[in-house]
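Here is the structure we will look at.
Only one protein chain is missing from this complex, and each of the others stays in its spot.
Let's look at chain A:
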Amino acid sequence: MDKRNRTTNVLIVGVGGQGVIMVSKVLAQLCQEAGHDVKQSEVHGMAKRGGGVFSHVRFGAKVWSPTIPEGEVDILVALEWAEGLRWIRHLKPETGTFIADCQKIVPPFACRSRKRGAEPAYAPQTPEEIIDQVHAGYVMDATGLAANLGNARAANTVLLGALSTALDFPEEAWAQVIAATVPPKSVQINARAFAEGRAWALGGTKRIDVTASGLQKSRAEVHHPQVETVVEITADWCKGCDICVKSCPERCLRLNDQLKAELALPDLCTGCQLCSWLCPDMAISVTNTPVQEAAS
């Protein structure tokens, strides 16, 4: 190994509000107390607004760059499953350790498709296929473990427990820094969360929690027959009140020059029938007729 690889690189990722910064502060403090040079770098800004959060912690004899070069992450700690997958390419291919909570935070953006039978556009990868490709990997139900202890928000401390097994600091040193970092009234629960996480991770170098296994495969297959939607608007009954136009979730209706409602963007119509139910003059009818699907 050349000189610059002697720095240890830990990347901590998650979603705003999960406690990514707390995890990285504990680690950075621990490293400094152990006499290492430390740099910890994060980018704020949009993080509060539900976007991804990441924090680089680097320590060693002398740390130069505040950020970890791609492919040089020794340990990736993910507080959320899809965020872990976002950064997994940064893991050292031969020796990297991946520690993730199987917690899923589905963003509203993933539920945008209006196609019949559409599933959330959430990361489809399963823990099994990911763990298979890393040197050491842990996919745990940290949130579940923390919830059992009485506070799901201590999930980040559970992950710290798992992280502690991959780094060379004494257990008491971790405990001291955590106790000094968290609010006084939550010292006990965090101590227990740390112990749980540590004990769980000591159970093997490749471990997937039962609740995490098959993370994405649990969904029952549902068949959604295709339908043909016909929207009929009786112009004579329409008085141009605009209710259907304003309430259509897809905004596919409009008032024409004669102030009569018309279906301007039929491709966007999902056949939800809201307009027909809300029309005070019963001028709209929506019919969904199943279409014969070609046998495959």
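Rule of thumb we're sticking to: contacts are C-beta pairs under 8 Å (C-beta built on N, C-alpha and C of every residue); 3 or more make two chains touch, one makes a residue touch a chain; residues count from 1.
In the analysis below, contacts and distances are computed from a predicted model.
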Item checked: UniProt protein name of the chain not shown, from "Indolepyruvate oxidoreductase subunit IorA", "ABC transporter ATP-binding protein", "Stage V sporulation protein AC" or "Sulfur carrier protein ThiS" -> "Indolepyruvate oxidoreductase subunit IorA"
Notebook entry, point to check: Can you list where chain A touches the absent chain?
Noted result: 3-4, 15, 28-29, 32, 37-52, 63-71, 82-83, 85-86, 88-89, 93, 106-112, 114, 116-123, 125, 130, 133, 219, 222, 224-225, 227, 246-247, 249-251, 270-274, 277-278, 288
